[in-house]
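Shown here: the complex without one of its protein chains, the others still in place.
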Amino acid sequence: MCLAVPGRVLSVVETDGTRMAEVDFGGVRKDVCLEYVPDATVGEYVIVHVGFAIQRLDEESAIRTLAGFARLGLLNEEFGERGTP
Amino acid sequence: MCLAVPGRVLSVVETDGTRMAEVDFGGVRKDVCLEYVPDATVGEYVIVHVGFAIQRLDEESAIRTLAGFARLGLLNEEFGERGTP
Amino acid sequence: MKYLDEFSDPDLAAGLLEQIHASVTRPWALMEVCGGQTHSIIRHGIDQLLPDGIEMIHGPGCPVCVTPLETIDRALAIAAQPDVIFCSFGDMLRVPGSGRDLFTVRSEGGDVRVVYSPLDAVRLARENPDREVVFFGIGFETTAPANAMTVRQARRLGLRNFSLLVSHVLVPPAIAAIMEAPRCRVQAFLAAGHVCSVMGTGEYPPLAAKYRVPIVVTGFEPLDILEGVRQAVGQLEAGRHEVRNAYPRAVRDEGNPAAMAMLRDVFEVTDRTWRGIGMIPGSGWRLAERYREFDAEHRFAVGDVRTAESPLCRSGEVLQGLLKPDECAAFGTRCTPRNPLGATMVSSEGACAAYYAYRRLS
Amino acid sequence: MKYLDEFSDPDLAAGLLEQIHASVTRPWALMEVCGGQTHSIIRHGIDQLLPDGIEMIHGPGCPVCVTPLETIDRALAIAAQPDVIFCSFGDMLRVPGSGRDLFTVRSEGGDVRVVYSPLDAVRLARENPDREVVFFGIGFETTAPANAMTVRQARRLGLRNFSLLVSHVLVPPAIAAIMEAPRCRVQAFLAAGHVCSVMGTGEYPPLAAKYRVPIVVTGFEPLDILEGVRQAVGQLEAGRHEVRNAYPRAVRDEGNPAAMAMLRDVFEVTDRTWRGIGMIPGSGWRLAERYREFDAEHRFAVGDVRTAESPLCRSGEVLQGLLKPDECAAFGTRCTPRNPLGATMVSSEGACAAYYAYRRLS
Amino acid sequence: MTIDFEGWACPLPLRDTPAIVMGHGGGGAMSGDLINHLFLPAFGDVALTDSAVVTAGTARLAFSTDSFVVRPMFFPGGSIGDLAVNGTVNDLAMSGATPLYLSAAFILQEGTPLPAVGRIATAMGEAARAAGVRLVTGDTKVVDFDSGDGVYVTTTGIGLVADGVDLGPHRATAGDAVLVSGPLGVHGVAVLSCRQGLEFGTEVRSDTAPLHGLVAAMLATGADVHTLRDPTRGGLAATLNEIAGAAKLGVELVERDLPVPAEVADACHLLGLDPLQVANEGKLVALVPPDQADRVLAAMREHPYGRDACRIGVCVAEHPGMVVARTGLGGTRVVTMPIGEQLPRIC
Partner (left out) sequence: MTIDFEGWACPLPLRDTPAIVMGHGGGGAMSGDLINHLFLPAFGDVALTDSAVVTAGTARLAFSTDSFVVRPMFFPGGSIGDLAVNGTVNDLAMSGATPLYLSAAFILQEGTPLPAVGRIATAMGEAARAAGVRLVTGDTKVVDFDSGDGVYVTTTGIGLVADGVDLGPHRATAGDAVLVSGPLGVHGVAVLSCRQGLEFGTEVRSDTAPLHGLVAAMLATGADVHTLRDPTRGGLAATLNEIAGAAKLGVELVERDLPVPAEVADACHLLGLDPLQVANEGKLVALVPPDQADRVLAAMREHPYGRDACRIGVCVAEHPGMVVARTGLGGTRVVTMPIGEQLPRIC
């Protein structure tokens, strides 16, 4: 369930008393409700589900995770093909 | 105004408290309100306008009129072509 | 159809025509009151067969033509409302209001339905209790009993979603108005047969006497028209001005008492504006006070309609026989049956439309 | 899309797979809780790449699959009403109720609209003041804040024509119910990452401790799934049963406080029937009493729906990982994605539908 | 949806409505305007006729398309399915072609019962077999409940035109006899009789039929047939006005010779319609040199679909573009092009 994708906040407006953002998903842009991530600022990434930002995306953590995966690969290479099918 | 045509009463029914007749117009049949000619009976001719019988057709008078026209024609023949263009 | 086809017989028509030709000694101007008669005259080419001196002037007896612009505009406003099913006779759909017609309203999503009979509208109201059903009750005395029956039925059935937009017009006051017109040329009337089927002939003797015009109650088939002309010309040539019934198979002098009783109950006389002509006192019927709950004008707040008739249109003069259609500057140019400026260019028995089709040949 | 595509990198995936292969010494049964994860696994063929001994059991985390039949039937009844605009996420349209689905209702004239966001339904209610707008508020904790916002907005805007048909389900009670099932084979859970984005991870340590299962909060991209599997297998091989967050870029331990505050205000915990599984105590949210005016179940008299689930369907066992879809007698014969008997055959992440597509190859 | 009024540059002597109304589909004057003043300028230098004769490689082909939206879909004597096949077969036949292939494109409203769709398809299959044409390609689209009404079918046909065959208004000549293959108005009255709100009882049944066999019989006489048309929407009035306009000739009809069955005349009288404006199916109008008319009529009467063929008038050099009828009484009337919809009148 719960298809959610990361997008970058392009702009923030208050519409009809609701905090809304225009969010960019790699060229595709959609209006998104920012009420649950009210302090997200322009340029930040948020996780969007059914038109709502439900969480900030922690860019630092993302980069760290990817770096971890990369290290894992190097590690595997170092220690050879142990256990591969 | 007031396109009205003669039709023959095929049957009479009381529908929802309204006197209605099925009326035949030379093969075409239509339901007609008979409230204004309530004593019209099956076989009689009525003059129908927008789904209402507005008057009985007096068959005797119709025949008399036609006969009068025919006599007029004979009369004309008798007296020659007087005045025709 | 029996009692219809017989009255188109060419041989009998020839006999009648011969009589007419024989009896005419000088020009006469006759008005056929009813648009149905106009239609029949054009349809069968009767005017071409009459002596040159006999001029048929087309009367105002087309409800499509004379229904006032305000009423049309009210109809358009009501029909455009989302909850309304607006029912009308087919003829009325192309009549221009101020800038549009019922076709336009329908094309914009208005629920406009053509019905054959007013009772079909009552049926629709029963079948659609959550919709407002409005019937456009126009016409002359002939149609009035049918329209009257709708409110009687609606009351009996306890319908709270049915109403009637009424604009009835009456023939005798119109005849008087025509005769009162300063430039009036009408010398005899063929009265509208089916109006008399309902109302009888009692209203005409005073008119014939006052204006010294023959009035012949006339039917609609070719022989009926010819007989009406024959009797009218006969009176004119003889210097008489009587009321005669040339349509006895469908008209009794006393009219239809059941229908007349209903009309007295449901309607009351009112002044009425005739489109193009103007107000004629006492020339219309509106719903009686006791049926007010079924009056669409009261139910819908559309009383304050501002109308705008084309300033070019001279259909009033046409309707009174004061102007021939082709004497109107707009005729055939700005105004055609495709794009009518006035109601007389709309209906196939409107005088301008009839002229338009005919003139092309000559 | 940035921060999405990077997590599909084939080279990094190969590294993770190698690690998993390297660390596995015996068979393990892992359940991915979330249908979105199931979708990703099938979509990318991840299960084919895992060591033979690692079995992925598809969890009940597909709201389309578990929304109770009664609720679907209520939705169908409401959507069929003439004044209603019924708004739903696209997934729900093909879910069979007792004999029909929202597509059928729409094809019969029901005004059923697919919306992208619940706020679109609120907008429709403002734009159509004369219609009743109902939003079908289904989903897990992830979707609940969005659905909650609709009633908050409706109240703020003074809308009297908006209501919510709510059927929210909650993940932690479902995990407990699965572990309590007599034939349960699940040895570790990949918890649903986006649920935790909203709710945080606080509810899981008691479950991990009580049932002695590793619980790894896992994302949805291929690398996320592999990392979840790697961490789960790592724990299993090491005999540990901890809660770990393998999706830290989107999940904070404390969740989203603003959203959680809203959820506490708008919803209250209730027992909930999961389609195919049965009642799980405290496993759902319904509208709190103070929002009752926006509750579609109260506004529409459709409480008394009689439901009829196909007696052949064994989706409950499938949803709990007790039965593989192809062990159901109806699978692939009476029950196909074209003509689903159970909800698990409908949604593309339903276990039966996923199996159906996959099995054809092998 | 924003409309770019700038980008749309048609000179528009269309009726002052800024929008489509039903009359634009009535086959009469408003339909003509739409074609002449909107489609033609947009499409460029083409002659958009009922049926085009074109050349492909060495073959002379007739090519024609029609959408069928008749309501109700089932009526006494037939259905939209028969019409869809025979209508296009006949448009090809009017070019003198032998119809060979048909395509069928369906626009279905969601909610339409499958049995209704099936019954229409079956009617189409049967009509195609009866006409000896093959349905070879098709398409199906579905539109939502509010955007359609049951089944709409568009059929398009290809026919082969023999060398030397050249039919059309351009060949009409003053003096040509005007023939019609059978009774008028039957189909239109059958459909009207079961139209919602208008229902009336009648024995009249629609008489749709494929006419290329009849045409072949007419051409086989060796007569120099000038023009053929099937007087469908808008009736004989629309067809003859179109021919008169295109040929710049007048047409004179003799009313008493028009084969209007009593039931059609009566239904029209009841509703205030002109039988000449009522739609026909399975009928054709032919213009033939006067000295060859009897020969052609004889051949028509031998064919099952031309048994009641008769001569109804003549082409004249006078009043070009106008159709005139001599009435029973000996007067004349102009037979006008119908404008929009045919509606029942009260007056």
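Quick notes on this one:
Think of it as A, B, C, D and E in the order they're written, each chain with its own count starting at 1.
Just so it is clear, a contact is a pair of C-beta atoms (placed from the backbone, for glycine too) under 8 Å apart; a residue touches a chain by one contact, two chains touch by 3 or more.
This structure is a prediction, so every number in the text was calculated from the model and none was measured.
Looking at the complex as a whole, the chain kept out of the display touches A, C, D, E.
For chain D, the residues touching the absent chain in the complete assembly are 1, 4, 8, 10, 13-14, 35-36, 39, 42-49, 62-64, 89-91, 93-94, 103-104, 106-108, 113-116, 120, 139, 143, 222, 337-339, 347-349, 357-358, 360-361.
For chain A, the residues touching the chain absent from view are 1-3, 5, 22, 25-30, 49-50.
Residue-level contact of chain C with the missing chain is found at 106-109.
Throughout what follows, only the chains that are shown with their structure count from here on.
Among the remaining chains, not one touches chain D and also chain E. The central chain here, found by comparing per-chain C-alpha centres with the mean of all protein C-alpha atoms, is E. Put simply, the chain farthest from chain D by mean CA position is B.
Each chain gets a centre from the mean of its Cα atoms; the one farthest from the centre of chain E is A.
Inter-chain spacing, taken between the CA centroids of chain B and chain C, is 21 Å.
Rounded to whole angstrom units, the spacing between the C-alpha centres of chain C and chain E is 34.
Residue positions of chain E with contacts to 2 or more other chains are 262, 266, 269, 272, 345-347.
For chain B, residues touching at least two other chains, in rising order: 1-3, 5, 25-26, 30, 49-50. Taken together, the chains touch in the following pairs: A-D, B-C, B-E, C-E, D-E.
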